[in-house]
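Of the protein chains in this complex, all but one are displayed in their positions.
The letters A, B and C name the chains in turn, as written, and every chain counts its residues from 1.
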Amino acid sequence: MARGLIRYWAAARDAAGVVEEPYDAATLADALDFARATHDTAFTTVLARCSFLVDDAPVGGRDHSTVELSDGNTIEVLPPFAGG
Amino acid sequence: MARGLIRYWAAARDAAGVVEEPYDAATLADALDFARATHDTAFTTVLARCSFLVDDAPVGGRDHSTVELSDGNTIEVLPPFAGG
Amino acid sequence: MSVRLAEIRTTPLSVDEVLGAVSDPSYGGVAVFLGTVRNDDHGRAVVSLDYSAHPSATDVLRRVVEGVAAQSPGAALAAVHRVGELAIGDVAVVVGAAAAHRGEALSAARLLIDTIKAEVPLWKRQTFVDGEQEWVGACE
Partner (left out) sequence: MSVRLAEIRTTPLSVDEVLGAVSDPSYGGVAVFLGTVRNDDHGRAVVSLDYSAHPSATDVLRRVVEGVAAQSPGAALAAVHRVGELAIGDVAVVVGAAAAHRGEALSAARLLIDTIKAEVPLWKRQTFVDGEQEWVGACE
């Protein structure tokens, strides 16, 4: 199991009600499952549309259960971009 | 036979060496034949790329020999447009 | 029909004027295109361009802008063209198109400048660095 922080941005931050929170999980999938269990359905709705970074690296289309976490990795949760 | 003025613009004016000149012709085709005979080959080269108005009305793709002239009609000779 | 500006002038053009003419709180995108005098034509150094217009040019320009407006019902359009002697870098034409979304604004601006160049009776004579002059598009 790895320990680190999961940081939320924009709509995800509002839905989570926190800027960041600790996680204790082996993979990105586990960390997100834990977050979903901690927050309400509105958070889950936003999370479903987010993209993710692990230590600044975009996860992209990879299967979250194959994204293994190491101690100190920071997960970032980015809602759909809305620039311009 | 109709009498009127044939007016040249831009490159056609330079090639003709005059702003306008009289014509005495039944059709646009005749008037242009006369103009070609009066001026040099450079004029003929430019004329080949021009569009024409008769009393402000664009001749467009009509066959010049079918464009009949009446006394006082003004023919205008417009080289290809180059705005912008 | 929202044609906000369609003029031909001898004075320097202003992008801000075109932006102001098409701006509106209901629009989310404004596309602007400027045609400027290049210092080169097919490898030959140009020093200036002299633009001239047929007397009907302003009426034709207005009809062109109205025609594009009819095809872009959600857009506000403006176009202003300069005639006379222009130096390198001077702005010869500014078109502007504003709409709710960027796609319509960008498409309308493109259609507008393309149609102006094709249909408005304007001409330009280039002066090259060696002093020679040539009407653009008259011969080749």
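In the analysis below, contacts are C-beta pairs under 8 Å (C-beta built on N, C-alpha and C of every residue); 3 or more make two chains touch, one makes a residue touch a chain.
The shown structure was predicted, so the numbers you read here are calculated from the model rather than taken from an experiment.
Q: Please give every residue of subunit C in contact with the chain that is not shown.
A: 15-16, 19, 23, 25-40, 88-89, 100, 102, 105-106, 109-110, 113-114
Q: Residue by residue, what part of subunit A touches the chain that was omitted?
A: 9-11, 14, 45-46, 49, 56, 76, 78-84
Here, only the chains that are shown with their structure count from here on.
Q: Centroid of subunit A to centroid of subunit B, CA atoms only: how many Å?
A: 74
Q: How many angstrom lie between the centres of subunit B and subunit C, each centre taken as the mean Cα position?
A: That gives a centre separation of 27 Å.
Q: For subunit A versus subunit C, what separation do you get between their C-alpha means, in angstrom?
A: 50
Q: Can you tell me which residues of subunit B touch two or more of the remaining chains?
A: None at all.
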